[in-house]
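Note that this complex is displayed minus one protein chain, with the remaining chains in position.
What follows is chain A.
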Amino acid sequence: MPTTILHKESLIPGRTSKLVLDAPQIAATAKPGHFVMLRVNEQGERFPLTIADTDPEKGTITIVYLVMGKSTMLLEALSEGDSILDVAGPLGKATHIVKGDSVICVGGGTGIAAMHHIAKGHHKAGNYVIAIIGARSKDLLLFENELKSFCDEVLISTDDGSYGHKGFVTDLLKDRLEKDKKVQEVVAVGPVPMMQAVAGTTLPFGVATTVSLNSLMVDGIGMCGACRVTVDGETKFTCVDGPEFDGHKVDFAELRQRLSAFRSQEKQSIEHHEHRCSCHDKH
């Protein structure tokens, strides 16, 4: 059964959008940390997106994507009322949430959306939640208002200094960890270099650090191992063992390398798509 898009909102025009999907079965069981596998149309590929929010009563889930390849271009071409052919989930292990002291949730880029759901889970469990979000510039920041609506603190950085602290999220994180000894855990979701930098920042403080990995996936249900990563010297499947792992034990260099496996085919796919679009002369 195709899944209907109930609501679409452009967060960064042409670049990042938010979709609210009519998916009661997934909304009923999804928890923070879970993801879905999607396929836009009959010729489409399967790809994973983290669930950014759920509303079990309304039977909806929210997804947020960055337009970066053919599949997300297809998604971006859809409007409210259109459907996505296949949406399967919830998948992966849910975030491990325990009641304790304060938790710092760090988000970068589109990862802020996924981090938002995890932060919400910690807030509901009664934890003191500090959100640290960062982007290259002010207009690329996501979910600031949503985070401010429930987080105890929201700290912001931009690379160009157009808003908040000028610099990286890791500057804010390090500063905080130096002053605050009651942080039980740091959670980071974002681009691989950012998650790696967060893990590097927290290591000297000995603070538990969880990262949500964005490996390439095919089935998302453990059948193929496309998403395998090395954690503490062992091979793990991101889709069933993760996507969250101990940031101090992940082989980030290997993950970055593996993410580039299909780069030339990804380019070819976009070119093929754009060529077809221009043939139809819609521009």
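In this section, a contact is a pair of C-beta atoms (placed from the backbone, for glycine too) under 8 Å apart; a residue touches a chain by one contact, two chains touch by 3 or more; residues count from 1.
Rule of thumb we're sticking to: contacts and distances are computed from a predicted model.
**Student:** Name the absent chain by its UniProt protein name; which of "ABC transporter permease subunit", "Na+/H+ antiporter subunit A", "Glutamate synthase (NADPH), homotetrameric" or "2Fe-2S iron-sulfur cluster binding domain-containing protein" is it?
**Tutor:** When "ABC transporter permease subunit", "Na+/H+ antiporter subunit A", "Glutamate synthase (NADPH), homotetrameric" or "2Fe-2S iron-sulfur cluster binding domain-containing protein" are compared with UniProt, the left-out chain turns out to be "Glutamate synthase (NADPH), homotetrameric".
**Student:** Which residue, A:67, A:85, A:125 or A:208, contacts the hidden chain when the whole complex is considered?
**Tutor:** Missing-chain contact among the listed residues: A:85.
**Student:** With respect to the chain omitted from the figure, which of A:10, A:149 or A:268 is a touching residue?
**Tutor:** In the full complex, the listed residue that touches the missing chain is A:268.
**Student:** For chain A, which residues reach the chain that was dropped from this view?
**Tutor:** Residues 1, 25-26, 29, 39, 43-46, 70-71, 85-91, 218-219, 221-226, 228-230, 235, 237, 240, 254, 257-258, 260-262, 265-266, 268-269, 272-273 of chain A touch the chain that is not shown.
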